[in-house]
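With one protein chain removed, the remaining protein chains of the complex are shown where they sit.
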Amino acid sequence: MAITGTSEKSTGRIRLGMVGGGQGAFIGAVHRLAARMDDHYEFVAGALSADADRAIASGRELGLSDERIYSDYKVMAKSEAKRPDGIEAVSIVTPNHMHFPVAKAFIEAGIHVICDKPLSLSLKEAKQLEALLQKNPKVVFALTHNYSGYPMIRHAQAMVARGDLGEIRIVQGEYPQDWLTEALEKTGQKQAGWRTDPKRSGAGGSVGDIGTHTYQLATFVSGLKLEELACELTSFVKGRVLDDNVQTMLRFKGGARGAIWASQVAVGHENGLKLRVYGTKGGIEWLQADPNYLWFTPYGQEKRLITRAGAGAGAEAARMTRVPSGHPEGYLEGFANIYSEVAQAIKAARSGKKAPKGVQFPGIADGVAGMAFIEACVKSSKANAKWVKV
Amino acid sequence: MAITGTSEKSTGRIRLGMVGGGQGAFIGAVHRLAARMDDHYEFVAGALSADADRAIASGRELGLSDERIYSDYKVMAKSEAKRPDGIEAVSIVTPNHMHFPVAKAFIEAGIHVICDKPLSLSLKEAKQLEALLQKNPKVVFALTHNYSGYPMIRHAQAMVARGDLGEIRIVQGEYPQDWLTEALEKTGQKQAGWRTDPKRSGAGGSVGDIGTHTYQLATFVSGLKLEELACELTSFVKGRVLDDNVQTMLRFKGGARGAIWASQVAVGHENGLKLRVYGTKGGIEWLQADPNYLWFTPYGQEKRLITRAGAGAGAEAARMTRVPSGHPEGYLEGFANIYSEVAQAIKAARSGKKAPKGVQFPGIADGVAGMAFIEACVKSSKANAKWVKV
Amino acid sequence: MAITGTSEKSTGRIRLGMVGGGQGAFIGAVHRLAARMDDHYEFVAGALSADADRAIASGRELGLSDERIYSDYKVMAKSEAKRPDGIEAVSIVTPNHMHFPVAKAFIEAGIHVICDKPLSLSLKEAKQLEALLQKNPKVVFALTHNYSGYPMIRHAQAMVARGDLGEIRIVQGEYPQDWLTEALEKTGQKQAGWRTDPKRSGAGGSVGDIGTHTYQLATFVSGLKLEELACELTSFVKGRVLDDNVQTMLRFKGGARGAIWASQVAVGHENGLKLRVYGTKGGIEWLQADPNYLWFTPYGQEKRLITRAGAGAGAEAARMTRVPSGHPEGYLEGFANIYSEVAQAIKAARSGKKAPKGVQFPGIADGVAGMAFIEACVKSSKANAKWVKV
Partner (left out) sequence: MAITGTSEKSTGRIRLGMVGGGQGAFIGAVHRLAARMDDHYEFVAGALSADADRAIASGRELGLSDERIYSDYKVMAKSEAKRPDGIEAVSIVTPNHMHFPVAKAFIEAGIHVICDKPLSLSLKEAKQLEALLQKNPKVVFALTHNYSGYPMIRHAQAMVARGDLGEIRIVQGEYPQDWLTEALEKTGQKQAGWRTDPKRSGAGGSVGDIGTHTYQLATFVSGLKLEELACELTSFVKGRVLDDNVQTMLRFKGGARGAIWASQVAVGHENGLKLRVYGTKGGIEWLQADPNYLWFTPYGQEKRLITRAGAGAGAEAARMTRVPSGHPEGYLEGFANIYSEVAQAIKAARSGKKAPKGVQFPGIADGVAGMAFIEACVKSSKANAKWVKV
């Protein structure tokens, strides 16, 4: 009956900036709220839009002082790096094609980066960022694969790691949605517009947007490394260039098998991300829409319902939880957990330390792996779904 | 609030025999119960075991008169064909390898056949039976793909047929079980023994046992024809020859896509057969463990729960139902529906007529399709999951 | 993977008759199907209607020989008692007001009785039957409170009995339906007609029809005895004489507390019978619409899902089950379990023995308790819901 998790710390807040996320955007507001939830950050600067008027209007509405409202992210990176009270970290919440140049600019300015996923437009760009970060080891880099911030996902990961499931045999991931069942991108809807546009989204449609989330979560929980995949991408909606449905068979190192199905045209699903992992000794199931529940069956016993903050949820989940069991936490809390984990890394970095033990957040390695996944899927699909090494 | 479905008819019962299903067997008892439920049959003869003593003990326990207890199905077929009160139909409930020879014997004797699935050990055998039936057009042949007897599956089929889902795009089938997670076949367990033995089960393990059920159900409901598939069969349990896990990607004629996952090592699943079908206008979901519910989402509207005998369940479901909505029906009722449908065909055949309109049951075409599916899966899997035409 | 429960026995079938249940009736067909399911009975005689023509048409359709089709139950009782092949048992499936006279006639004729519930129109009648049975100790008397035949209810009862829940504190029962939301009885619907008519149903409407089921189940599982109750009966539909909604607070002997809510006007419920029992050490929950599941929480541990025939379901459930876990059983199987339990008692009675250990079915005591419950509810409700001893 207490907030046991990511305790609020109003003192020593991290000065945060943002690129993207102006009026009308979606994910920028989510990032700001996630940053605010546990009070580890204060939002002080932004290039919220490349359009100067919109940047100003958006920044003022959010309480930024005029001198720290930018319309050019390069100017922002340089100016903030010079200020004694300059931002320590930046959130990048632009469409995909801008992730790379913006991240590059801030890393080079020595500013920590919290970047929306997928990392970039191509695996090549991803590897460039990886190299750049190796040259700038003091910069903390996080990628908001937010689903890995859910408490029960942390618990699932811990269960697998300590052997509750035995040797993992099967990993089934799926992420069905239905919001692109019709040609929404032709109606002027902004989200649909850029997410179906290869120039702004990259070579993957549903595979980049939600397939990568599923893949990241599957490997995060199972601890497995993907070896090869066979994939078929389909565009069901007439005139749509990028895939809106992806079927993938997976072979993991060590012999485990699996599949990922992601779709934007599966009528009846909102954000139906589901992960199931089966081993020699047990199986688990988790559904993002009901994230406070983790189903666990030890082989030969009854199925159990492990609840967030309830009996059976261990320390790894407790770190990530705020309210008592039976009081649901949701998407924003999971997202905020990523921000709070990153905050611990950034605060440690202030004094040249590593993040405390147990702190986890998706980073550059996840970003590179995600881009490799997208490229392998596209390559396999073009070759009639032949197996492609990742 | 009335039994509106397959009304009981104690008069004019069909004389039924059985091959297999003696003491210790499972599916034989299910067939007898299914036959008995709506009182369309009377059970009068059997070769319940190839072992004479066991055949006699089993037959007597079930009330057969000694003269109609056989240990040799060939003798039974001939003897019963000669008797004026001989059986009109036989249920074949042996392990898979006996389906073909037994079915052949009874078809040749002019006796209607209700055969457990899969049809045979090979596609070749399946086609021989198909040819034999073409020569014996008066013989009614049914294959107990029992899941197609569930009322809500009938309703789902009708919904697709009348366009409620629009053009079908995606079909996702799965059938996870966990009973073969360990090497149960090495413990002497009878079911596990023959189901993991290629001599008695054929070339498919899980793909033959439960993959075919899933495939039959998927095509039954969606009305689609499979064009090609890419499949990976895996045997996770050490020393097991046949597959215990199957991943399949599907391409249907007309462009729809799909996947089937079946497993006997997915811990936490008992008989988790699930079917999901998505079209341009709607999506449905059905789960065998909760068969009285069909979830339907018309695109852009709220999800609806259609219940057996409830509001929204139409005539096709009503034909297959016995008790009011909210009183669950189950596996045996679904199985009995197949028997009651077949009974209508057999009764019509008595006077040389066709089955009444609306009567449906899986037959030789389903059997041939199922064997073609198994063979394609095995072939694809051996060729590194390349696409194989069905 | 075997039919482990109420094994079929075609030999030594019990000769069964029926009063009520002619064409257009509902529960009669359910009784016949339940009797047939495990093959313990053969249906040979009936007074299916008091109307001779309808009695004949109904009887012939069900395969009765003309000489054993009656329109007068008194004639039937006497005639059958005299025949060497006369019925051994009779099922009474008339509207409530006929239960008493018909049961009386058959008990006096020395014929076993399986009677639909509630037992009678009044507690006085119930006690007369009780006295009559004491004078006829060889007669087996069963009351079809069918819900107590569900396997998971048997398991729940066993759990409580062996102390898995500790000392019982709270029992919450509910049975919401919605079929009488409007004045269906004014449309000529037969079921609605007699169930809302005090002459044929007695003093209780919903309390008699579904309240008694809930009460019987609550005491069956919890093992508690009711001490007193406070009840409010309401008739929401204009012009309806009997109650269509019942709220009851319960005080059990020993200090446990509880409540029963039953309703025929709760829109959205089909047959939503639910039972929850809480003790010092654990809690359970069971829902009739999903009867293969029993939820159990040991205090301080995760909730568990115990499934019929699955891990954790013990011998008491196994006796009542036919198919493997994951293959759902339903209402008819639960009803058939009562018939099969009674069959064991009747077969034992043939040789003057008692029913084998473990055999359980609701009998005259449940019938008397049910009538006492109805009368207490009516009395309390008329006295502004004051507490009434039961």
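In this document, chain identifiers A, B and C correspond to the written order of the chains, with residue numbering beginning at 1 in each.
Note that in this section contacts are C-beta pairs under 8 Å (C-beta built on N, C-alpha and C of every residue); 3 or more make two chains touch, one makes a residue touch a chain.
Note that the structure is predicted; figures quoted are calculated from it, not measured.
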Given C:Gln134, C:Ser351 or C:Asn384, the one touching the chain that is not displayed: C:Asn384
Contact partner of the left-out chain, one of C:Gln172, C:Gln191 or C:Asn271: C:Gln172
For chain C, residues in touch with the removed chain: 165, 169-170, 172, 178, 181-182, 230, 232, 234, 236, 245, 247, 249, 251, 257-259, 261, 263, 265-269, 276, 278-285, 295-299, 303, 384-387
Hidden partner interface residues of chain B, rising order: 296, 300-307, 310-312
Residues of chain A in contact with the chain not shown: 1-3, 8-11, 13, 24-26, 29-30, 32-33, 36-39, 43, 60-63, 177, 179, 189, 191, 269-272, 288-292, 307, 310, 322-333
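Here is the rule we go by: only the chains that are shown with their structure count from here on.
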Whole-Å gap between the CA centroids of chain B and chain C: 34
Whole-Å separation of chain centres (CA-atom averages), chain A against chain C: 55
Per-residue multi-chain contacts in chain A, two or more chains: 296, 303
